[in-house]
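Certain chains of the assembly are absent from this excerpt, and the rest are unmoved.
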Amino acid sequence: MTLNVVQRRRIEVLVDRPLAPLLAELARNSGITSYSLLPVLGGAGHNGVWTDEEISGAQAKLIFLTVASEEKTDRLVEQLAPLLDSHGLVLFLSAVDVVRGQRF
Amino acid sequence: MAIDVGISALLSPMILFFILGGFAGLVRSDLNVPDAMGKAMSIYLMAAIGLKGGISVAEAGLSSQFAIALLAGVGLSLLLPVPAFAALQRVGAVDRTNAAAIAAHYGSVSVVTFVTGSEILNALSMPPAGYMVAVMAAMETPAIIIGLLLARSTLASGPSIPKSAMWHESLLNGSVVLLLGSFAIGLAVGKEGAAPVLPVFDAGFRGILCLFLLDMGLIAARRLRETRNLTWRLIGLGIALPVLQGVVGVSLGTVIGLDVPTAAVLGILAASASYIAVPAVMRMSLPQADPGLSLGMALAVTFPFNVTIGIPLYIAMATRIGA
C-alpha cells in the first residue's frame, strides 16, 4: 500500500442508550473526542433476550465505536473496566489500520 | 355499578385493541408495530391531552381546587414510594437497590393509564377536571428523587452520571415538557383559537389511542414472556400496590373535595406505575438495578391490570365514597 497506513485500536462498547453520554464523557477523559454510535436491533446474552421495540428506550442498546491510539485505548479501557459488570457493558477490542494517523 | 363500569370499559374498542395486542404478543404472532410509530403516537397523545387539558382550564378558569389537587398529587408522588419500598424488600424479597428503583416507578405515573382512565370516564359522561393533566405532569418526577434517596447507600460508590445530569433528566424529560407545554398552549389559545387544530387533536384522539393500546398490549405481553426473575411474590405486589395506592389516591381526592371523576383520576394516577420516564433515569442513576424487574412489574403486570380491572375499580370506589 502506498499510503501511510498506521495501526490503531478499534474499541466497540455495547451499551444501554441512556448510558451513551457517560461513555462519551469517559472517552473525553481519556483524550478521545471522536466516536460513532451504531444502532443495534436486539440480541441475547446472560441477561436474556431483548429487542429495541420497547416503548421505554431504557432497554434499547447501541454500539459506541471509536478508533484511537493504543495509549488512549488503554486509558479508556481502564476507566471502563469497573463499569463492565455494574453497568452491563460488553467491550470488544481489535486492530484496525487508518490513514491520516495523526487524527486518531 | 362497579360491574357495569367494568363491562362497559372492557367493551370499548380501546381496551379491546389492547387485549388484541396482548393476545398477539402471547401467541408470538409476528405482528409488529414499528418503534417510530409507537413513539409518534405517544408524542401525538401527549400533545393532545396537554392541549385539551389546557383548553378546558381556559374554559373553566383557574381555581383553588387546581392548586390543592396539584399539592395532593406531588405529595402522593413523594410519599407513596416509601411504603412500596418497604413492601418490596419484606414481601417481595428484592434487595435495597432494586426495591428503591421499583418504588420510584410506582410513585411516578403512567401517561397511557391516565389517558385510558380519562376516556373511560368521558364515555360514562363523567368528565374529570382539565387541570389533572398538569397534576399528572407534576407527579412524574418527585418519586424519582425519593427513589434515589432510598437507594442512597448504593449511590456513593463508583463513577456515575453527574448529579446535575440526573436532575436535568428528571425535570426536563420529554414527556413533562411536552405535556406542560401543550397545556400552556391550550390555556393560551383557548377553545376558539384551537378550533383549526381540533380535527386532529380531538376527533382523532380515540382512534389513535386504539392503535397505541394495540402496541402497548404487544409490548406488555412480550415483556411478560421475556422477563426473568419475576417471582410470584413480585407479581402479587404488581397487583396489590396499585390497588392500595389507588385507594389512597381516591380517598385523598375525596377528602380534599374533588368531584367524583376527578378524585377517580387522582386514584388512577396514584395506582399507575411509570414505564417510560422513570426507567431511563434509573438506568442512568442506578445502573445496578435490574430494569427487567421494574419494567416487568410496571409494564407486564400493573399496566394490564389497571387498564382492564383497576380503572373501573377506582371509578366505582370514587363513586361510592364520593356520593
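For clarity, chains are labelled A and B in written order, and residue numbers in each chain start from 1.
Here, a residue touches a chain if its C-beta (ideal position, glycine included) is under 8 Å from a C-beta of that chain, and two chains touch if they have at least 3 such contacts.
Owing to the predicted nature of the structure, the values given are computational and were not obtained by experimental measurement.
If each kind of chain appears just once in the picture, what does the full set look like as a formula?
A x3, B x3
Heads up, the rule we're going with is that only the chains that are shown with their structure count from here on.
Distance from the CA centroid of chain A to that of chain B, rounded to the nearest Å?
34
Under the touch definition given earlier, write down the residues of chain B that touch chain A in their complex.
Those in contact with chain A are residues 32-33, 35, 38-39, 42, 158-161, 165, 215-216, 219, 222-223, 226, 228, 275-276, 279-284, 287-288, 291-292, 295, 299.
Would you mind writing out the residues of chain A in touch with chain B in their complex?
16, 18-19, 21-22, 26, 47-59, 79, 82-83, 86-88
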